[in-house]
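With one protein chain held back, the other chains of the complex are shown just where they sit.
Letters A and B name the chains as they come in the text, with residue numbers starting at 1 for each one.
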Amino acid sequence: MILSVLDYASVLVFALTGALAASRAQLDIIGFAFLASLTAVGGGTLRDLLLDRNPVFWIADPGIVPTACGAALLVFFTAHRMESRLRWLLWLDSFALAVAVAAGTGVALALDQPPVIVLIMGVATGCFGGLMRDVVANEVPVILRQGELYATAALAGAGAALGLLELGLGRDVALLGCAGVTWALRAGSLRWGWMLPVYKSRPPREK
Amino acid sequence: MILSVLDYASVLVFALTGALAASRAQLDIIGFAFLASLTAVGGGTLRDLLLDRNPVFWIADPGIVPTACGAALLVFFTAHRMESRLRWLLWLDSFALAVAVAAGTGVALALDQPPVIVLIMGVATGCFGGLMRDVVANEVPVILRQGELYATAALAGAGAALGLLELGLGRDVALLGCAGVTWALRAGSLRWGWMLPVYKSRPPREK
Partner (left out) sequence: MILSVLDYASVLVFALTGALAASRAQLDIIGFAFLASLTAVGGGTLRDLLLDRNPVFWIADPGIVPTACGAALLVFFTAHRMESRLRWLLWLDSFALAVAVAAGTGVALALDQPPVIVLIMGVATGCFGGLMRDVVANEVPVILRQGELYATAALAGAGAALGLLELGLGRDVALLGCAGVTWALRAGSLRWGWMLPVYKSRPPREK
């Protein structure tokens, strides 16, 4: 039940970010729906293929992709009202990341995977939708933006879920904690510039 | 039977477009074969992985990839005669798109998937081979070219197949109609600039 809610929430918010990327690339309405759907189901599809869940979640539930298309439609007709679409994209992406990490973590836990696989599934489910959006739409991948927490926030969130379970709390609480930690770190990074030290090369990047 | 013909036709024509992209990137002959094969089987492989068809079509039929390599060879030795390789690439791609959408739609129908999944499989099978070709070869993805019908043509084609079936026509006719509608829309877009209205942002794209 909570897994299904998490999947829907992550689909909805990721679809909004995909549609915003489509607006930046000036696509038509079907292009909006395509990029929104790709972003919305990308991470979860990878998770389901890797874990051999059959059928993948949006084939099992044919309401998922229409939800993403509805979000695309909404953005197509309202994005011109936003002052900074990039800012909106980044903030919506932070919510989508948080929910998707919880969705990936929850599925791996439900399948009794070992901790290291749970962590990987949380990070992969969270990061791949946005990564595919950015590669296809020719944006700099969010995950590569220097001096921001992104994969780190996802990993910390998945780790928080494992920690809360270890403390004896229930699965739903653990997944809420997961989403909360992921979002807090990502939002802190967007708002106050929280970051880990980045690698600095002395010589300039060679060609 | 018709599914197998559609798969072969789409492999052949997509392979030609992959090889043309390789010629634009000035690769060697094995690079031509690699990019041709990737383009040729990309969409169908995604379809088969998502629908859990086992084995994927080009493992089930080991003649598929050699066909793609043959097409690569042909282009390697003849592309210098073409006046505009980009123009050839786009027109061949329109045929490949049409046939691949029909192939994807047909497989989903044969597996009794619900209409929304049939539409998605048609669009995904049609669009992903070319998308992978363009991402790998560093071209602007055809699907992102502004003011052109591409995903739209694929969606309309898959929808036409569903409509024709609903009218009581046979599956083979429906798939031919699917390919016809897809190609007509895409070709009209290439030749006469048919398009849907695109999203126009007032402020320039922020960095």
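Everything below uses one rule, namely that a residue touches a chain if its C-beta (ideal position, glycine included) is under 8 Å from a C-beta of that chain, and two chains touch if they have at least 3 such contacts.
Treat the numbers as computed from the prediction; the structure is a model and nothing was measured.
Although one chain is not displayed, chain B still touches it through residues 22-34, 37, 45, 49, 54-56, 59, 62, 65-66, 76, 79-80, 84-86, 135-138.
Taking the whole complex into account, chain A touches the unshown chain at residues 49-52, 113-114, 116-117, 120, 123, 127, 131, 135, 140-141, 143-144, 146-147, 149-152, 155, 195-202, 205-206.
Rule of thumb we're sticking to: only the chains that are shown with their structure count from here on.
For the pair chain A and chain B, the distance between C-alpha centroids works out to 28 Å.
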